[in-house]
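Yeah, one chain of the complex is gone here, protein chain that is, but the others are all in their spots.
Should a chain be cited, it is by its letter among A and B, assigned in written order, with residues numbered from 1 in that chain.
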Amino acid sequence: MQQIVNGLTIGTMYSLCAVGYSMVFGILEFVNFAHGSIYTVGAFITLTLVSSGRIGFGVSFLLSMIATGLLGVAIDRFAYYPIRSKRAPKMNLLIGSIGMSIFLQNLAMLIWGSQTRNYPEVLRLGSTRLLGVTISHYQVVIFLLTAFLIVALQTFIKKTKTGKAMRATAQNVDATKLMGVNVNLIVQIVFFIGSALACVAGTLVGMYYQAADPWMGFMPGLKAFTAAVLGGIGVFEGAMVGGLIIGIVETLAAAYIHAGYRDGIAFAVLIIVLLVRPTGLWGKALSRKV
Amino acid sequence: MTKRLMITLVSTLVLLCLCGMCTIGAGEIRIAVCAPITGNYSQYGLSFKNGTQLMAKLVNEAGGINGARIKMEIYDDKNEQKEGVNIAQRLVSDRGVAAVIGHFASGVCLATAPVFQRAGLVLISPTSSHPDFTKQGTYMFRNNVKEDVEGPCSAEFMIKQLKKKNIAIIYVNNDWGVTARDYFMEGVKKFGGKIVASEMFIDGQTKDFSPILTKINAAKAEIIYLAAMYTDSGMIAQQLNRLGYKIDLFGNSSIYNDMLIQLAGKAVEGTYLVASYFDEDPTPVVRNFIANYKKEYGVVPDQYAALAYDTAGLVVEALKICGPDRAKLRDALAGIKDYPGVTGNTTFDENRDAQKGVIILQIQNGKFVFHSRV
Partner (left out) sequence: MQVLGGNRKASLSSRASRILFGILGLVLLAVPYVGVSSYVVRMFTLTLMYISLGLSLNLLSGLAGQVSLGHAAFYGIGAYTSALLSLRLGLPFMLTCLAGGIMASLLGLLLCFPAMKLQGTYFTFVTLGFGEIVRLIILNWAKLTRGPMGLPGIPQPVILGIRIASDGAYYYLILVIAVIIYAVVSNISNSATGRALVAIREDTLVAEAMGVNVFKYKMIAFGLSTFFAGIVGAYFAHYISFIDPSNFTFDESSLILSLVVLGGMGNLKGTILAACFLIAVPEVMRGLLAYRMLIYGLILVLAMMIRPQGLLGSQKRMQVS
């Protein structure tokens, strides 16, 4: 039973990362490989700000989110946009994002060193024992935060004008342009929010494990993608549930089958999902133009 | 288009040839240091670099070896076998290189051993613990305590001193972790203990240990032996604490690092570990080393720096006897007895493995404290 809770814990972390991924993925139909690296950089920026001792945690977190968001925008503006504007095959964008991911990861290593850094224990949260199972308050916080973010995002997309513009871009870029919408600006906003979300995920995970290292983003990035696909592209609740499912499946596999295969399970899930139901649990079917 | 191709190929060819042929000025004794300067293990590579270069600096300040300066040349093997073999090939053809200190990981050592052995160039590793390494040839040396000493010592201590018989192991699934596990398990059997659980995790990828910890708790283990690096050990300790399980921890020498305490804080309080180097050791050799290291680099050396420093020192000893002749160096090195290193008195046995003593430390009040000598 405890194992399920363990699974949910790690699952919520994947969910958090997955939401940001899903957003970029859903609106731009682009898998930002660098998402994992942005997550790492976000965690480190918060760490640096908090460690300087002079800025409070809340402010550090906020500043970091903004900084990371801007980083995402910069990446888009200076790297992805030129690639996109050449109307080159989608694959080039993917390769570009892989290159960007390698670049960012090594940049983080250069700036912050390759040693695992300690995340100061900012919030002292305990845990409760309930029905013979230990639940950490941290987990609850992360869970609620993820849920809150999803609701906020959904509202933003459904109710605001910018949100509408985003949905329009997702459906048909050219038509949206013709309607007078500044698509480039919309794309940048999407990257900003997506990256800021990555920062939130990275920071919270760093705080939970009280450690940050330059490679922390790689696996979560891949699993977050799996979660996003499992839930359906662009469907945030799906990404959240997807993350939880992967967390649980992975944990149970590690406990009852073989600990070494736990990462493989996530990929196996991905493959199965893509074969059986490519649109994910909640996704809409992609129409193929003929 | 083809012309461009040709030009590029030819120029690359020329570049390569130039590289292959360049040598550095004479009058210097060159020792190559192969370590992971980039990648997951770069912090250990840095320790290697610092330790060996400090030794070179001190030797040169004291007048060098019979007047000749020594130079430590650092090569980045990225902890990858292919890179290691690449570098090995390069070093072997470079006649100016007298000996090679490296690598960090046994896997890389095993891959490069045939290259060095065939060419007759000494490879001495400060940290390889895979038993097969020195068996690869007479030019392979090892300057650290093997797992077949640390494992049984730990087992004996746990069972006899701490009186804990139900033992669980968590090991990292790489060649070092598996070897450590195997020797430890032998030790446990020998001293009458029982392995109730043996769980592994993947190097660098696993951060969440809760499933295996829950399993270990269910198996009613009294103590866990950690065959893992300090970063993972720290997380294991923390998560153990968070889950509320009251199980003791026993670490391998690899967790002997101040960062462990920074990362895990109270969670590792009371943990025991084996080590061969201890920075509170009052012997003058150690104190001098620490003082010099701190002056040069601003931080306290970790055991890897200490091992690398000693390894460099051993090579220097051999050089003093015979000069930079590769074959003679091998013989001189093999004959070293009772070298007063900072990691203990070192003698090479007939397999060119270093024989050193082992000590037990414990973490008390956030510091590593000497417990007993085995």
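To be clear about the criterion, a contact is a pair of C-beta atoms (placed from the backbone, for glycine too) under 8 Å apart; a residue touches a chain by one contact, two chains touch by 3 or more.
This is a predicted model, so every value here is computed, not measured.
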Touch list for the missing chain, restricted to displayed chains, reads A, B
Answer key for B:L58, B:I202, B:A218 or B:I247 versus the chain not shown reads B:I202
Out of A:A88, A:A152 or A:L185, the sole contact with the unshown chain comes from A:A88
Given A:G96, A:G206 or A:G238, the residue that touches the chain left out of view is A:G96
On subunit A, the omitted chain is touched by residues 31, 79, 82-83, 86, 88-96, 98-107, 110, 222, 225-226, 229, 258, 260-261, 263-264, 267-268, 270-271, 274-275, 278, 288-290
Interface residues of subunit B toward the undisplayed chain are 1-6, 8-10, 12-13, 15-17, 19-21, 37-38, 74-76, 80-82, 85-86, 89-90, 92-94, 107, 110-111, 114, 130, 132, 173-175, 177-179, 202
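As a convention for this text, only the chains that are shown with their structure count from here on.
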Whole-angstrom distance, CA centroid of subunit A to CA centroid of subunit B, is 36
Given the complex, residues on subunit B that touch subunit A span 38-40, 42-43, 173, 199-202, 204-208, 210-212, 214-215, 231, 234-235, 238, 242-244, 259, 262-265
Per the touch rule, the subunit A residues reaching subunit B in their complex are 2-3, 6-7, 9-10, 106, 109, 113-116, 118, 121, 127, 129, 134, 136, 209-211, 213, 215-216, 219, 251-252, 254-255, 259-260, 262-263
